[in-house]
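Heads up: the structure comes next, in structure tokens.
All protein chains but one are shown in place.
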Amino acid sequence: MTAYILRRVLQMVPLLLGITVILFAVIQAAPGGPEGALLESGRFIDPSVVEAYRARLGVDQPVPVQYVRWIGAALRGDLGVSFSTTRPVTEMIIERLPATLELMGSAFVLAAILAFLIGTLSAVRQYSWFDHLSTSASFLGIAMPVFWFGLILQLVFGVWLGWLPVAGTGSLSGGGLLNHLQYLVLPSIVLSLRYVAGWSRYLRGSLLGALRADYIRTARAKGLSEGAVVGVHGLRNALIPVVSIMALNLAGLFGGAVITETIFAWPGIGRMFVQAMFARDYPLLMGILLLGSVMVVVFNLVADIVYAALDPRIRYE
Amino acid sequence: MSGRTGRTEDAARASEPEVVAGADGAGGSRTVEPVLSVRNLTTRFHTRSGTVHAVNGISYELRAGETLALVGESGSGKSVSALSVMGLVPPPGTIEHGQVLLNGRDLLQASERERRDVRGREVAMVFQDPMTSLNPVLTVGRQLAEPLRRHLGMGAREARAASAALMKRVGIPNPADRLSDHPHQFSGGQRQRIMIAMALACRPSVLIADEPTTALDVTIQAQIVALVRELQDEMGMAILWITHDLALVAGFADRVAVMYGGTIVEEAGVGELYADPRHPYTRGLLASLPRLDDPRARLTSIEGRPPDLKAPPTSCPFASRCDWAVDRCEKEVPPLMDVPSVSGRSGPGQHRSACWRWDDLGGAVDAAFPGRAEAGEFA
Amino acid sequence: MSERSGFWAELSRHRLALASVVVLGVLSAACLGAPLLAPYAFDAIDLSSIQQAPSEDHLMGTDDLGRDLFTRVLYGGRVSLLIGVLSAVLATVLGSAVGVVAGFYGRAVDNVLMRMTDVAYAIPTLPLLIVLASYTEATAVSMAVVVGLLSWMTTARVVRGEVLSLKEMAFVEAARSLGASSGRIIWRHLLPNALGPIVVGATLAVGNAIILESSLSFLGLGVQPPTPTWGNMLMDAQATMATKPWLTIFPGLAILLTVLAVNFIGDGLQDALDPSARSSR
Partner (left out) sequence: MSDQPKGGGSPTATGKTPTATGKTPARPDDIDARSEGSPEPAPPLLEVHDLVKHFPVRRGFLQRQVGAIRAVDGVSFDIHPGETLGLVGESGSGKSTTGRTILRLHEATAGSVRFRGQELTTLDREPLRRERRHMQMIFQDPYASLNPRHTVGTILREPLDVHGVGDPSERRARVHQLLDRVGLDPAWDRRYPHEFSGGQRQRIGIARALATRPAFIVADEPIAALDVSIQAQIVNLLSDLKDELGLTYLFIAHDLSMVRHISDRVAVMYLGRLVELGTRDAVFAQPLHPYTQALMSAIPVPDPKLEAERRPLILQGDIPSPAAPPSGCRFHTRCPFAEARCRTDEPEWRDLGTADAPHLVACHFAEGLSNEHTM
């Protein structure tokens, strides 16, 4: 198992290199080059910021040299200086990271729990009214644009019913935990919707497939209860493919957080990203994109490890 | 917990006399009550494209220590009939009617809970494909322990020791170490041994073996057959051995029932069935095997295809492929009729054939299987 | 019974999918025929009737400039559908090509292509799209191309997996033993049998692209006003959501309905194109 994990970690390195190459190419492709926006914007910006950025990128150097310098700095945790605030990008990200992690985490957990319950129940009770209902609901969930769903929830629960706050985060010190959690409810639901729908469908299909397997018949032939048959023999096998889908979807979850945070004025990285986009603050944009990609890669590693823990065949491969 | 253990001991004690009787009678004694008695079992699958008449009113009996071979080709209903006995017919299949009497109790009338108590304890099953019949993500120790813990109320440690003993009994080397291995770490033959160990864990009175050697090589098949026979001598269970291979069961079955199109078309003691088959299908199957005395001889094949089970049987299911068929075969479904037994032990149920013309069909296949022209003379 | 009649029989069993074909057909026809059908010009400002609730004159009401919402929804659909279909075609062609080549040639080719796919998969699409969209003023076609270039990875993976298993099938080996060329094997044996997942992937890509486009437009990065899109209509409506909910509800419903119909069709096709789902048994 240790060797397996080590191998997976080693495999991450070229993946991350590839990601940085693409992201660097994206910066370079910005109109007028990475610092172009800064110069053309005409707004007042501390000239030393521009200078520092130009110097670090070494814009007079060939592109590969610039890349090596950029990645060298990034490895030391230096993602450059924001155009709009002149503060180090790393610092800005770290400041906003907890809010985003909180939102993504709660959405992820919510989606995982609901998907597990819905998916299992619809598979066990295939073609029941519950199954039909959850199938229809999940089609709706997948087709629903995140931002529109957010707007509708704000309209219903915030404006019409007045039950929940529609924007901001509430302060932990001021209103306490419960108050803070109230702010979390709507954004988490909005962000998780698509994944509840997708994962529950996937688990349903996967579990139905597992329940048709020969070993399920063996388990029943042993006289095991239906609970043990589904719980012990079915779910364990059915969860294996679902875990990798959950990991793959993290990139989407990060993208969804950008929209959700914008709608609900959630003070996280996603909202900062949209603001940075309007300010054409490329260092900040790049820093956030890089963070998102690294999160995805790391999460996929975790998924691989979970996968190997669930499926003994992988370990010995 | 203790109550369950008590019940098991009672059951074990209750079945003891039968085991002894079966062993003494060497499968010949017909006075012993059958452990398993299937009567008029009918199973259908209601699919979108029509109803599949998989099993059409079959009846057979199985006595302690006896081996009944259920022989048939794919689609003959042999596997479905076994799953019906276990109560494991997958949807959309339903058991339309019939009785499955296990030690006198009708399993089809029992509640699902009662059936679960019976499965794996009084009647157990080994399946065809040992590669897919074990759960790939659970250790074999865990899977072996399940019936022990479920039915005998063993604790984890006790079940582990018992599992190791079972593994040893079926011939897995280093059993204690291998309990924590997963199925993919065993060979096909070993997996089938584990399946057998699992089925026999609670010493059931009936073992249903559904083509347990079909997926294995001949040398491994011989090992598995030898192992099962050994265990049968030891535990005295009755065996329902399902196979498509008429040759395989010649060596160890006591009785053979041949299935075709969802019905039993012939049933007889093993010696008699091969010496004096009284159904054209049985004769056709035997004739299609390569001859031992003359390997060059052209094989006799049964032309045509098995019947479409979506149409309810209104004629003899074999009529369209039968060289012997007469008008009556198209009009009336032949029931299983008693045939005088050449082995001397004649009597009801000794030899049964579902052919109107069983009387015209005597003798061993090699000598007496006629060609088409001769068949014409009879008609 | 031929293969084709089996296909239609299977598809027609999916009543939802059939209904979706009808809905999508009507919707597409209406959007394409918007210049003929729409009661008003999409940019006709009528300050005498601003922010009116749905009525006989204005089926879906009017916006803050008095423009007819129904007209704008129809015109917006042209952009959404164009981007959806165009980018899905692009993503499907690209993804299938990568998947087939990787799966068929295996070894180093497979390794290189799949690592590229991993990289593309790991970068969150929407944020990357946001950055790219901020570079220039987007047109419908440029957006379709960018969206297509960022959404081929799922198809590539699925098709590769499909090809890997098909490649081991005896009928492919039979074709090789006949002396069939690689091209023949790919075109006549692998691709037709991988068609199910490819088509299903394509329908999902249409839905995804429509949502991606509307998300970008909602952030103000998509196709720019005055050309209406469902996304930028929603962005405009955000401020008056509480008082004029129809401005939010109708464009959103249009997106929901379109994506839903496309996904239902994909679901129906999945079963209809799976030969094992309708074997002779």
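Order as written gives the chain letters A, B and C; numbering starts at 1 within each chain.
In this text, a residue touches a chain if its C-beta (ideal position, glycine included) is under 8 Å from a C-beta of that chain, and two chains touch if they have at least 3 such contacts.
Not measured: the values here are computed from a predicted model.
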Option touching the unshown chain, where B:68, B:154 or B:270 are the choices: B:270
Among C:29, C:45, C:141 or C:169, the residue in touch with the chain that has been omitted: C:169
Option from B:88, B:110, B:235 or B:250 whose C-beta touches the chain left out: B:250
Identified contact with the non-displayed chain, of A:10, A:75, A:161 or A:177: A:10
Interface with the unshown chain - residue positions in subunit B: 73-74, 187-190, 217-223, 226, 244-252, 270-271, 274, 284-286, 288-290, 292, 295-296, 298-303, 305-306
Interface with the undisplayed chain - residues on subunit C: 1-3, 107, 111, 169-171, 173-181, 184, 188-189, 192-193, 195, 275, 279-280
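By our rule, only the chains that are shown with their structure count from here on.
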Whole-Å separation of chain centres (CA-atom averages), subunit A against subunit B: 55
Subunit B and subunit C: spacing of chain centres that average the CA atoms, whole Å: 54
Subunit A and subunit C: spacing of chain centres that average the CA atoms, whole Å: 22
Of all residues in subunit B, the ones touching two or more other chains: none
Junction residues of subunit C - those touching two or more other chains: none
Subunit A - residues contacting subunit C, complex: 14-15, 18-19, 22-23, 26, 29-31, 139-140, 142-148, 151-152, 154-155, 159, 248, 251-252, 254-256, 258-259, 262, 273-274, 277, 280, 285, 288-289, 292-293, 296-297, 300
Touching residues (chain side subunit C, partner subunit A) in the complex: 115-116, 118-128, 130-132, 134-136, 207, 211, 214-215, 218-219, 221, 234, 238, 241-242, 245, 248-249, 252, 255-256, 259-260, 263-264, 267
In the complex with subunit A, residue positions of subunit B that touch it: 86, 88, 90, 116-121, 124-125, 127, 129, 132-138, 143, 146-147, 150-151, 182, 184-185, 195, 198-199
